[in-house]
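Every protein chain of the complex appears in place save one, which is left out.
We call the chains A and B, going by the order they appear; numbering starts again at 1 in every chain.
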Amino acid sequence: MTDFVQFAEHLRQLLGEGEVVTDHERLRTFECDGLAHFRVCPAIVVLPQSGDEVKAVVGACVAQGVPYVARGSGTGLSGGALPRADGVLIVTTKMRSVVEVDVTNQRATVEPGAVNLDITRAVAPFGFYYAPDPSSQLVCSIGGNVAENSGGAHCLKYGFTTHHVTGLEVVTPDGEVVDLGGGKALDAPGYDLLGAFIGSEGTIGITTKVVVRLLRSPEAVETVLAGFSSIDDAAEAVSSIIAAGIVPAAVELMDALAVQAAEASVHCNYPVGAGAVLIIEVDGPRVDVDESLRLVEHHSKFHGAFEMRVAKNAAERNLFWKGRKSAFAAVGRISPDYIVQDGVIPRTMLASVLNQMAKMASDAGVRVANVFHAGDGNLHPLVLFDGSVDGECERAERLCGAILDLCVASGGSITGEHGVGADKAQHMPRMFSDDDLATMQLLRTAFDPAGLCNPGKVFPNPRLCGEVPIRHSASDPSVKTGMGEIF
Amino acid sequence: MTTPDRQGHKSQFVGLGGQRDVVDGVPATSVAGVGTVEALAEVMREAAERKETVVARGRGTKLDWGAPPTRVDLLVDLSGMNRVLEHASGDLIVRVEPGVCLSELQNLLARSGQRLAIDEVVPGSTIGGLVASGLCGPLRLAYGCVRDLLIGISVVRADGVLAKSGGKVVKNVAGYDLGKLYTGSFGTLGIVAEAIFRLHPVPEARVWVTTELSDEHDLARCIAAVTTSQLVASALEIDCPEDGAPLELAVLVEGISVSVERRAQALAHLLGDRHTISTTPPIWWAAIPGETTVKLATVGSDLPRVIGAITEQAGRTGTRPCFRGSAALGLLYVGLSGGSDPRAVAEFVKEIRTVCEEAGGSAVVLRAPAVVKRAVDIWGTVRPIGLMRRVKASFDPLHRLAPGRFVGGI
Partner (left out) sequence: MAAQPKAGRAVVPQGLRLADSRSQKAKRAPELELLDACVHCGFCLATCPTYSLWGEEMDSPRGRIYLMRELAEGEPMTTVMRTHFDRCLGCLACLSVCPSGVRYDKLLAAARVEVERSTNRAWQERLLRWFIFELFPFSRRLRAAAVALRVYQRSGLRTFMHRHEVFDRFPATVRTLESLAPRVPRYESFPETVAAHGERRGVVALLTGCIQSVLFSPVNAATVRVLVAEGFDVVIPRQQGCCGALSAHAGRDEEAQGFARSLIETFDRTGVSAVIVNSAGCGSAMKEYAHLLRDDPLYAHVAEQFSSRVRDVAEFLAEWEPRAPRHALEVTVAYHDACHLAHAQGVRTQPRDLLQAIPGLDLREVAEGEICCGSAGIYNLLQPEAGGELGDRKARNVLASGAELLVAANPGCTMQVTAALRRVGTRLPVAHTIEVIDASISGLPARTLLGR
């Protein structure tokens, strides 16, 4: 049994007084990330200011057999940064600078706590940007992005974090500092441990430096807002557009219920009476964009778009997106409680899956509002319910599980962007066999034989008592209102 | 010594290793050809029971890459696993078996106006070999490499267990991305049983704009101009056929016809006079040179220095290198003829490697005649080698898969 008072003292000697938190009131402010359902108060929180300090902390934890969890901005939606009651939470928010910008080689080196959008802000004056743009990019950390392999609205065309990171400095679970990848160069010889690390959800080490790839900001951007009478029509339009060889920068779809909520919240003035609304964005050289826009309008009309608007300027573009981005916060206005799901299906199955989900929802007696990244089949069904009604919460949660089953059965995935974390570890067997999971564990044991690095995440495991995350009931305040501009 | 009396009911053939069944100079004791994933798993299970060393082969185009294996008890031939399992053109994904030839796959995909955005750098390559070597060509600039296009994979482990990761959808963060780990691992962690890739539409038009450069500094200027422009080049390659010959630069722009036309014109303007515009690639496009091929990876800004070093070392060592590569990505393939003096080659590689590694890059000998391989350090500095060895030990505790072919003796 670890004496945490003594351990904290030891850490203070390693890091300095101000970087070790043990006051209970303060510790509690770290007990959950963006997924407020699960809360566990850590034994100690440390806020290191450098890679060396991270190394020292990990070394101390390993020496004492104390588990540790890394946390960035704490905006993750799968509980990946959920602390351990018997462990240390290593928070990287003091390591947040953009260390170097190398425009010639289109690279930037940043610390793990650096905010995603700050990278783009740092390089925008040179005409470049950092492509992966999760909707929480105003506050989420690049280290968290690396752990989750985050995408964003534009990942259809531009890919995810793993496509934009060429090097990492990592503190391994041995307490060593290693470089994964080639830094700014590509193809370092040996295994692609860089690729294996990205998306490993903080279970095989802690990032202390990230080298990212920068892209040239596109010459032109056009955004279309289209209203359709039905989801089927909208889905068909998307299929046609993609079949025509266009790769839109982003395609977002909202159903009637989501539109209704968004309208009530931000008065985005979406096409009235629409069964589904599409936002399609194309970018690139001016000539390509003009042609793509023409095709997008053509296909949309062909599949029944009864109203179409093209944003005339940046302000109007923002307004189009505002409704979509507020959809989550907004559903809080049309339902007392809800659960956000994150699943993926092959895009071509969109209409059929939605119809099936509609049936499942009506059978369960709950409503589902739908917001999707239609371009890549990533769904965010919002399961609406009233926790104060007997049994409705349970029905809602069961429906969530059924939706995940449906995603997997359709050839998709249980998570498109939020990660597995603590939330979906139990669902991994829906998608992977024991052999599949055991093989993934081979990687984990190679890195972390002691099993101290963010244990209990990603893989299903029996819960130890005392470590049960408090799952709040639906009437919990944190479920009541909107989740904000998170998706 | 193993015997050929293995269960053949699901395999296509078994037998003793013949003259063709040699891996980089090391003859295989026996060969088993498999046509299905079940057969593959079964063969691997038996091999595990017998503790045999195993190397997989597609069409054998890259069997002489990397270091020679210490031993090959069993050569598993995957050319019989040559089906395209699923092509979901609406979702832009394809599921293939490892024995499918890349060229055949492209032909199939082209019928739906799609392609796997990977150049066939080594003719005759199969999908399995593509994944095991991680080799790609000029299109990498716009589309990424094998690792970026692979969205799901199933492998048969050393113990014969089939394991998958990833899936059929591009957007997927469930579980570890083992596909990245297997890519470029030279078959040392498992045998590819199925690979799933994301596809792209075949562009309406493709145009190459080629020019001659005066020197490596001219190259730096051109790369900067192209990459900071709005021309969205799909590829930017250079070729120097022999020491002293002029440097040729070729840029590929793709897309809809009217756009390609305009961008090609703008590109020509950018590159200066003495350019040619063509709808066919230069003859050297997407081919790697030399019987000894060294792959250099560095950062773009360091390229002039590396090229200068190539010339300098060529003179010093008396070798006659040519080079070619994706300059905008900092990747160069240096080719030396098979008849070069091994010690001179080793010296050349050592010096060039020092130059590359100084800037955080690397130099790897992809292929070379056996006598050269014995004299040269194939991989150079590999980090973190300790961790890599642990990964290998985890996946293949008995060190049976392609032993010795990879870095650090793995």
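In the analysis below, a contact is a pair of C-beta atoms (placed from the backbone, for glycine too) under 8 Å apart; a residue touches a chain by one contact, two chains touch by 3 or more.
Everything numeric here is computed off the predicted structure, so don't read it as measured data.
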Chain not shown, its touching partners among those shown:
A
Taking the full complex into account, find the residue in A:V139, A:A243 or A:A402 that is in contact with the omitted chain.
A:V139
Taking the entire complex into account, which one of A:G51, A:P67, A:G113 or A:G343 touches the absent chain?
A:G113
Can you say which of A:N145, A:S326 or A:N454 touches the chain missing from this structure?
A:S326
In the complete assembly, which of A:A43, A:V57 or A:V91 touches the absent chain?
A:V91
Option touching the unshown chain, where A:F7, A:F30 or A:F447 are the choices:
A:F30
Hidden partner sits against chain A at residues 21, 23, 25-26, 28-30, 32-34, 36, 47, 73-75, 91, 93-94, 96, 113, 115, 136, 138-140, 326, 329, 332, 477-478, 480-486
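To be clear about the criterion, only the chains that are shown with their structure count from here on.
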CA centroids of chain A and chain B: separation to the nearest Å works out as 32
What part of chain B is in contact with chain A in the complex they form?
88-93, 113, 134, 144, 147-148, 157, 161-165, 167-181, 183-185, 189, 200-204, 224, 227-232, 255-256, 258-259, 262-263, 295, 297-301, 329-331, 359-362, 364, 379-385, 387-388, 390-395, 406-408
Can you tell me which positions in chain A touch chain B when the two form their complex?
102, 104-107, 127, 148-149, 151, 155-156, 159-160, 162-163, 172, 176, 178-180, 182-196, 198-200, 216, 218-219, 239, 242-243, 245, 247, 284-288, 291, 344-348, 373, 376-378, 411-420, 424, 428, 431-433, 435-440, 442-447, 458
